[in-house]
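A single protein chain has been removed from this complex, and every other one stays in its place.
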């Protein structure tokens, strides 16, 4: 009888958004149970949140440092910790748990600054623990199918990558728990929209195409008066392979809820996918008709099928995609426990997180330099 | 600290489809834990399935009769049992658990025959337990919004109900675990397609409109040579209110994965929704432009919002809708434990299940009578 | 230098709808010029309309009888006449022009009654002129491609035909030129919605599938109080081949502008097309992914290409489809002039018009008989 893996959580107390997403994602396949947490920096809220979630009082910690030490000391200590705090609060807990050789599942972007990200990297190198970054859109079955199709050459040589992520919830000045830290440089880092969703778009494009970005030319804008961080980013992309692309991310594009969209064009074929309708993708071989590929449908490849729970036509969504990252993490952690090599083909790694930080920095610097082409390798 | 509710399961062993769906749905919100089961009529598979799912060996039962008696006797016995067997195996376990006053969550349709359904009804009347039928499509947030919009008169008086459910997986003769019992009258009952998916379509239309069906004229067809049950049903509908409608269900409509679609037209407005794209619904007030309503979006009503977990634009799907039924059941069972009246507004009840059985019988009889209009009340 | 064909018109004066459509359709390819007309039964309007359209005063006639005689007598008389009056005014002018051996292009449905239709048939048999019925939806390139695909067996044996035509413009009581005659039995015939748009749906299904209808069971409803003719029709269809189908036409389905939709399913494949988005069609081979076929696109067949004017992606619409009927008529008339056999593969014939009349009559009679299955051959 296989035991469930034990999960701890830092952040994600009452009123939080992404913490609850991580919890639902971890539950879906029955592989994880949440047993410990430092859910809030406010002690009362931390405990109340813990009890609500069925975490025993003695495993509800007042701070993550304490949690890392005490969980590491328990025979039934956590197998992994999920870090679901705002960006500027990623590095310290990541380092603390890695220091105790506890596996870390960290929300994106990796940190608020490149320096913080590099500190995490150093801690990871010194640790035996594994590191997982939840760029959750990589969990969609069709995204994984797309990645394999590109790899197998079905699109030929990639020429163009058009990726965009449009929202509208910051169209006006707004103050609430979610908006406040995302528009505050102290908590979010130097990137606003570019860090919050631009990195998702960049990561998704990288994941699917496997292309390395060489340089970019970016323009960051803050349309709302008084906003300190960008709420719109437009970037032109040059990949090392010679491919070209553009990235647009916006939080002021009225009428867009969560419009993450990826389009890839190669010498032989084109692929188009939209996150709001994630159970289908269109694929065209040059000179042939457009095909609709579906999650779990007739022309699914292995990556699609193994990331799928229910038959085609029964839509899976955001949580199922997110849950795939928890399932993959469980597999890799169980493999480590068993002393086996796991399958890292779907892993969003620390290096991907660092790459995302370089992308943010390059965007910010290019924008400050009037859109000068800026090399990623310079960061 | 709130305890999780304890769930048992009858059926759903290795190789089953809907059992796993029930388990995922029950896990999503962290309100249930699966602790007991009679997962297969084959003892070896039952135990292996149980262990795989983390059910302790002593609560893996060889048969449901035993399970009902022994779970009822435990202080920590199950709070509810999920019945996820083929149709002809619903009645006996339902009656056994109801007889022990254990709450029942039963998959649809209610039974293989009207007689079995009535036996369940008798058992329920004699029991203090609650009964839940998993017509899961009622769990979609926009379906609940639609139901409220109709109730509040936003469509005016309903004139037309067009509902359809098209699949293609039985286009050719096929033999596998899922197909075999669904095409076998002994296990499925007198309805094939009409029982398997026609009842979903009928239930959805009834749930949203609140209309009572007066009579129907149906034609059931078996297109695949040698198939004993219908694989296609077309029915015209007359509602008591004077509204008209049509229902089409098919399992041989090539190109359809799971095409459940509902369209409702009234004197003042029209609503259209498709299960394969469940996060949006179109609504038109007569003489105005078409609006797109979204799950969790700008014009959500209370039913939409309370059935929603994540922000608009992050698609929720089939499992989230199904999980809403488990969440509602948990609420009602906790209310009962606390001696309080729960909210039954979203309940798919035993009476709804009986209504579905009458619908199947009426379709079969009308079809045998060359489409004669057949009254539901005659069954 | 090829001369333009000379067109006359009966009906279609100021304020008319379909007359202008015929004129635009006839102009598009430069094959026709409008040179004569009896555009209105009201002499003043007739002349004013004619002058507006560039018809010389001496060829603007006060009545169609006069026009038929005088045009037949001219050396430069019309090559064809378009009859664009309300239904009850089709037969008399058709007979008059056929009697003068002038080709007739008649709007649908063929007539207001089956008797009138048969009188037209008799006149046609006695005439050397050709007869064209403008069931214009057959002019869409993808509809012609679909027809050929069915004929060539790409769908296998057809099992199911689902056709619908939903509008909402008669949702409330309304009085205007277009609505008045369509809801008046004296001018429209015994069918309201069924005659106006139900026949289009029926014709389209017949054109594409080539199937003969054996019998139908229909229910006609008038939802708007006081309306004398049906504004909604639901019919179940049995084809001679054993195929089944359903037809729904409505003028009270709020939110539908002109929702003509055809879906055909066979043993090997399925096709789906919607008139409001006519430049694409989906096609699925059983067990393969769905394909999007486009007008003029990569997988066009000959019928698609020869009915297409501009490259794929540049949408053609209703008028272009309609114009294809005028182009085909021009080809057939020129062939006749040249003493050659023309290509009648796309012809909507008088027999098709009679078939439509039988369909209307069968629907009306079945509905009066509580939906009894009614044979087409009995009319």
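Going by the order they are written in, the chains are A, B and C; count residues from 1 in each one.
Please note the rule applied: a residue touches a chain if its C-beta (ideal position, glycine included) is under 8 Å from a C-beta of that chain, and two chains touch if they have at least 3 such contacts.
Given the structure is predicted, the values throughout are model-derived calculations rather than measurements.
**Q** Which of C:256, C:361 or C:374 touches the chain that is not shown?
**A** The one listed residue touching the chain not shown is C:256.
**Q** Considering the whole complex, which of C:167, C:209 or C:282 touches the chain not shown?
**A** Candidates C:167, C:209 or C:282; residue touching the omitted chain: C:167.
**Q** Sort through C:172, C:277 or C:370 and give me the one touching the missing partner chain.
**A** C:277
**Q** Among A:265, A:322 or A:359, which one is in touch with the chain left out?
**A** A:265
**Q** Of A:252, A:298 or A:329, which sits in contact with the chain we cannot see?
**A** Of the listed residues, the one touching the omitted chain is A:252.
**Q** Residues on subunit C that touch the omitted chain in the whole complex?
**A** Listed in rising order, the touching residues are 1-4, 17, 20-21, 23-24, 27-30, 34, 51-54, 56-57, 167, 256-259, 275-279, 294, 297, 309-320.
**Q** Of the residues in subunit A, which ones touch the absent chain?
**A** Residues 155, 159-160, 162, 168, 171-172, 217, 219, 221, 223, 232, 234, 236, 244-246, 248, 250, 252-256, 263, 265-270, 272, 282-286, 290, 370-371, 373 of subunit A touch the chain absent from view.
**Q** On subunit B, what residues meet the omitted chain?
**A** 282, 287-294, 297-299
Simple rule for what comes next: only the chains that are shown with their structure count from here on.
**Q** Going by average Cα coordinates, which chain is farthest removed from subunit C?
**A** A
**Q** Quick check: how many Å separate the C-alpha centres of subunit A and subunit C?
**A** It comes to 55 Å between the two C-alpha centres.
**Q** As a quick test, compute the distance in whole Å between the mean CA positions of subunit B and subunit C.
**A** 43
**Q** At least two partner chains per residue is the criterion; list those residues in subunit B.
**A** Residues 256.
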